[in-house]
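Only one protein chain is missing from this complex, and each of the others stays in its spot.
Read from first to last, the chains carry the letters A and B; within each, the first residue is number 1.
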Amino acid sequence: MILRRVAVISYGMTKVDKHWNKSLRSLFGEAALNAINKVKNPKIDAIIVGNMCASDLSDQNNIGAIVADELGLTPITAYRVEAACGSGGAALLTGFSLVSSGVYDVVMVGGVEKLTDNIGKMISFSLGKAADAEYELFYGATFASLNALLMNRYMYVYKTPREAFADFAVLMHKNGAKNPYAQLPFEINREIALNSEYIADPIRLYDCAPIGDGAAVIILCSLEEASKYTDSFVEIIGISGASDTINIASRDDLLSLKATVTAANNAYKMAKVTPKDIDVAEIHDTFTITAAISLEDLGFCERGKFDKFLYEGAFEPGGIVAINPSGGLKSRGHPVGATGVYQAAEITMQLLGEAGKMQIPNAEIGLTHNMGGVGSSVYVSIMKRVK
Amino acid sequence: MKPIIDVVISGWGSYIPIYRIPVEEIARIWGSSSDHFKKDLLIDEKSVAGLDEDVATISVEAAKNALSRAKINPKEIGAIFVGTETKPYAVKPTGTIVAEAIGASEKLLAADFEFACKAGTECLQCCIGLVGSNMIKYGMAIGADVAEGAPSDPLEYSAGSGGTAIIVASKNQEKEPAALLEGSVSFVTDTPDFWRRPKKDYPNHAEAFTGEPAYFRHVISATKLLMEELSLRTSDFKYVVFHQPNGKFPIRAARILGFKKEQIEPGLIVPYIGNLYSGSSLTGFSAILDIAKPGDRILLVSYGSGAGSDAFSFIVKDGILAKQNRAPKVMDYIKRKKIIDYALYCKFRGKI
Partner (left out) sequence: MMSVPRYWREIPYRIRLEAKKCKLCNYVNYPPRSKCLKCGSTEFEKYILPKRGKLLSFSIIRNPPIGFDKKTPYVIGLVELEDGTRLITQITDIDINELKIGMEVEQVFRKITEDGDSGIIQYGVKFRPKNM
């Protein structure tokens, strides 16, 4: 039960890239200014920021103070929320709760990640901490290899052709080629994907989101007050988070990520919609297998039929639901702690008709799906066009 | 030497890694002929410890096999001694790693022994003493090694990996005694035939000197002393197991002492897996226990450079028959193999 309805009144983001010239702070500053400048000088009451790796890769904690300082917004409260790659979604849930409960009126929800200040092995080491340190990483498992276990099992049980996963990556790049903010805005083909080097068999390079930096920011306020700041706003009509066991060995079913199912069902219920009502969705495709399972868990696809639905065009405009018009994590990129906020900004753009070449026509209801770990921390939000 | 209380073998178990490298493959790299090793030294292949194996891991599997045969609660073991010249840690006992892995009690003696290739039988002597003086109920002695010879050195062709664990108990304690210790002897001198200084990766050896003044003197002296003490003749033994640095030395020692081919051959495992160093004579002994029948008398004589020999005489008892099939046998491990090339061998053994 919520006390106040919540609107998104602005958004801003940086391009996702290997930003050698930009720091953690300046990335956040850029995205935040983009958001702030779109609206009539909102008085921000609080900042919630999602970030996963600053402690390992930037030697920096206390990220809330960092961003409040960067924007000259002290003494408002600001703090980091962390849920591995789901930090952005967790920040969104937190910001929503603060506005909805009436504790604060205008809340800036942001996400920022600066991965490229360190070398590959260190980045991998930091990202790996989403998994179980003592009972998965201890054995030399990498985050990719844990997802590869799901992919290998999925193909064994459902006999899905390997090509289907490559073709999903092709679709993501087709979309991302239209996104000015994407890290990899170019099309690829199946051969490129299938012949890319192995990361952890059967996952290859082109099954994985790239490594990049970025920041995204949205501004929330109560629905009632939204028109004070802007004519262009959308409403968050459903939102939920859910968890699952840290170790994938403790799961009952390897081919469904229960936290997605739970969070999605709660969000659908709150929003009073079903998967059929969703026009556009930004889902969490860290790996192509994550996308396959998530599409099923979100109710957009029957279990085990990911390839069938893909080839029938279910995930493209005119199909069942337009998936990742931004290019998704695969092509738009995955600045880990920020991704969940990128997704929220992208859906907002879609519902406002401001998505340019990525625009899905007549987008009324949109969904974001953000995941930390191998489905251990999942956040789903549903937004609706107001006018 | 004979303890005051009769001591019996309660369990035995071995472990040999799966990988093998043929002597021809090593010879190929160095442009040598494999003939000398195959025909004179009677070594065809040696076992190679994998990337994730060391004396601790070998000891644990051997110990678990011995426990399966003994069928005792590991918490009743009063001593776990590991004899090796390739300790995983120079300082930190392997015995405690094995103890925790098998679920032994904290009330325990646990130390690592070094006496080149006879460290394992040295552990056995001590366990016999502790059990035979009623200080502990069960003692576990392990001989295991992952030794290597320097690249292109003759020892590179023969230094193999593996080990064996023996559990001893007092005769009154053990419901199914596998073998009774009749007596033992240790014979040692300061003979520097083979050694390794602390910061070196590989040992040195004095080549031909490792024969007559070293191996043969000690093996033969210890055997003669034991047979004298126990008033035994060569024909009293069904099986004879000597330390096996190669096939040639134990066969020659047997001939010098007057033993026959049939007595020495069943326990000769070096052609298949090489010289297991501290695991060598104990693993040959384990292979005999796998097939022996009640009433058989077994002579076990180790040799450790530096130098010395431990000689034991065991009489096989009725309890052995029920125990033999409770764990994998030495021949099961010997038959289980994967041939590797020199490149993988270098990777596994950290030579690169």
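Throughout what follows, a residue touches a chain if its C-beta (ideal position, glycine included) is under 8 Å from a C-beta of that chain, and two chains touch if they have at least 3 such contacts.
Predicted model, so just to flag it, every value in this text is computed and none were measured.
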Residue among B:52, B:106 or B:190 touching the omitted chain: B:52
Selected from B:228, B:318 or B:332 as touching the chain missing from the view: B:332
Positions on chain B contacted by the hidden chain, ascending: 18, 50-54, 56-57, 60-61, 64, 88-89, 97, 100-101, 103, 328, 332-333, 336, 338, 347
Touch list for chain A against the chain that is not drawn: 121-122, 124-125, 128, 132, 134-142, 144-146, 148-150, 152-153, 156, 198-203, 245, 247-250, 254
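The rule we apply is simple: only the chains that are shown with their structure count from here on.
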Centroid distance [mean C-alpha coordinates] between chain B and chain A, Å: 60
